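Shown here: the complex without one of its protein chains, the others still in place.
Now for chain A:
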Amino acid sequence: MISFFSRQWQDWVHRRIPRADTRRFNQKNIFILPTGAGVVFGVLLVVMLLTAINYQNSLIYLTTFLLGTVFVGAIHQTHQNLSGLVLTLVQAGEGFVGEGIAFRLRAAAGKRGAVAIRLSCPGAAEVCFHVVPGQSEDVTLAVRGQARGYLRPERIRVETRFPFGLLKAWSWIRPLSSAVCYPRPRPAPEALATGEDGDDPQLVRDRQGTEQAELRPWREGDLSARVLWKRVARDGQMVVADWRGGAGQPDRLDFDAFPGVDHERRLSYLSALVLARASQGVPFGLNLPGERIEPDLGAVHVRRCLRALAVWRCDEPA
């Protein structure tokens, strides 16, 4: 019964607040209710009124009415505090499962400004900020990635209890854009294709990687990561380690290298391997069923690989 009503309510809210990366808060989408403290405040007013009646004390009547008016004014002020605020999802970040993934939002205040606005979302630490009238403020909400793939919060709650904390006005922004959540890296077992000879596979590959590299002079377009900077320091020659001429595919991380292992787990292994390669600064490629990424180096490449792992066989939410 309760779940039925709560689903009805959710549906209603979702109809009212469609997905969008920008939301302007106004009468149509702000909800307002007293907080716990507000309810107690109401009880206090009733007790005060009873005291006034039984003691026939005009000044207590006056105090009751004053505080009652403050409460009514607070309804207005709390609502106004949120009303006119425009919240835009500027950037949905990327990160690993289990990490906080940054959603960068820009809050632009209307004419009145917005004080003590709280952003919250399941799996994210609450963020509180103020915006000066007519200005904007960038805030980052770190949402914990729960599973590999696209991460799009169902809704981010925007709440304010200012000025007195007796009322809460809230609304939601339901972002359209998604963040990307990379598979959680897990140390890969030694079953990786290249690690046959029993030695530490990392070491072996390192050696191989360097040995198979062909050294050639630097030419325009080479990645700076490939320049042998030690050599430059030694004799001033810009020399680039080039693997393209190397034997076959020096280091191609392969989805099929872990037979019998669960797909998600394979992706986690690959994720760890990508990170290891990235930290060693060796080139690598990635083979996924349906997607091949040629060996390369650099942050952009690493990100591309991790993204590929993250969204492999995931559809971007509509």
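Basically, a contact is a pair of C-beta atoms (placed from the backbone, for glycine too) under 8 Å apart; a residue touches a chain by one contact, two chains touch by 3 or more; residues count from 1.
Keep this in mind: contacts and distances are computed from a predicted model.
Colleague: Suppose you had to identify the omitted chain by its UniProt name; would it be "Peptide transporter", "Transglutaminase", "NADH-quinone oxidoreductase subunit N" or "ATP phosphoribosyltransferase"?
Modeller: The correct option from "Peptide transporter", "Transglutaminase", "NADH-quinone oxidoreductase subunit N" or "ATP phosphoribosyltransferase" is "Transglutaminase", the UniProt name of the unshown chain.
Colleague: Pick out which of A:Ile17, A:Val70 or A:Leu228 touches the chain that's been left out of the picture.
Modeller: A:Val70
Colleague: Out of A:Gly110, A:Gly149 or A:Pro183, which residue would touch the omitted chain in the full complex?
Modeller: A:Gly110
Colleague: Can you list where chain A touches the absent chain?
Modeller: Those residues of chain A that touch the unshown chain are 20-22, 26-27, 37, 40-41, 44, 47-48, 50-70, 72-77, 79-80, 83-84, 88, 110-111, 115-116, 130, 161-166, 176.
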